[in-house]
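Removed: one protein chain of the complex. Kept in place: all other protein chains.
Up next, chain A:
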């Protein structure tokens, strides 16, 4: 009897169940994909190497389990509440509370078992696709294959059993606690009166804006130094606290207040569209503010973590240019005839520049950082060599004119040595006329390069011939990332190569990169399926209202626009909060925790790309949801 009702219920309410199914499957697949991910041998190996990634992995697993359980329970509660009227009808028809609990339990069982089966297939597939995408995105070489392990079967089953038991208990509680009339009126209960809290709203919005201002203050060096004088720890802490509290209370009080203000403007309110959507927004925010806060928080987390990863990646990739300005660079002395130079130069893309370099002691020592670190010598080169090497490296635009000689090329950005006079080898005085950070050699070859006129160099070289070494460089755009080109030099001791540098950067942190990308994808899917689920249920609940609107004279077009806004508000709030909070925190991170050696605009560009990517993904989620919503209403 109960079983046949369960079956017919599922059939009858298929559209409602379908949403429940899809959302459950979405979350469960994400979890299984994650298990798949950490049991992948190749990745496990890489994670094992990096303690940091291991911590992230275990932390995320715990987080994901909690998240999964909480949301599966949330879905169930949500679902039961939406159906309370129907349960009330059954109760009036004479179903006992025990029978109703049994009915819900059976339905729950069917849904969880079916979702489990589908997710076992979908999870590994998701994993497979995600890793495929990641390896392509990050340009990594890694074998990808579809697999599933016994461990996954058991773990995900365990979680489902827990969820099932909890749902069983909560459903039992909901049903036993409720009187018949409450069943019938349950959905009304949710419509608690919407209170306007003006002071709290203003404080919340101010706190959030203040945290944004603090983040933006780090962009300009003067305000940044002011912040730093207070101290890194107190500033970081207060920004994070302001962002968190500001966000929570802005959603809770600020938004209703803003809509209240909008509604006060009658000119605005009394228009066909706003007359419906403003009150509906208000209602939505009042009844869904906890969900919106959780989603906003998740999105902020996702955006910041992904953003930091993208920045670090862009930073290290971009750093390669600075760390290895030439494709190949070595001291001629350390090579003994293994390199076939004529052969190499047959490729007319390749240019060879030999630079003579004099390492001369100086008094006083050269200060290389703002904090006062010093080096006791200069690496002196002549202007013609400097120009030739810069040209070979393709940096013609950054070549300094001969009027700026002697030119000090510092590895770190500091102008302490500008205008200072140094005594070389107790013999020559030079006064630095210009400083620059456009280094021509790698860090390990030279940190304090001093470019002098050809004439002075000739004199110095004649005077201290024993201090001269020759640095050989190879340049050419196509060879910077070429493994075959590098192989021709790999036997030279201490050779510095852009290829091997790039290789190290990419492989050293591969586990962390893959990991964070993967986590971001998981978060996106989780939040997306929750948004999808909630929007659809909300709209379905008030399905008949749209037919009222049409009877009142709302055109199809207007109704579709109302649907667009109504669905949009659920998406927009968390996405906007995630992206704005996330980018503010990222700006803060970039300017306070990353040194400014590497071109900031490349980092900013990659960040913008990352934010844009988030917008596109959630935009797509929104459009998909809207499509389902419209098809529900228009039928």
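The rule is simple: a residue touches a chain if its C-beta (ideal position, glycine included) is under 8 Å from a C-beta of that chain, and two chains touch if they have at least 3 such contacts; residues count from 1.
Here is the rule we go by: contacts and distances are computed from a predicted model.
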item: Chain not present in the shown complex, as UniProt names it (candidates "ABC transporter ATP-binding protein", "Ion-translocating oxidoreductase complex subunit C", "Phthalate dioxygenase reductase" or "Carbon-monoxide dehydrogenase large subunit"); value: "ABC transporter ATP-binding protein"
item: Residue touching the undisplayed chain, where the options are A:280, A:472 or A:590; value: A:280
item: Which residue of A:290, A:543 or A:556 touches the chain not shown here; value: A:556
item: Residues in chain A touching the chain absent from view; value: 185, 188, 191, 193, 266-267, 269-272, 274-276, 279-280, 282-284, 542, 545, 548-556
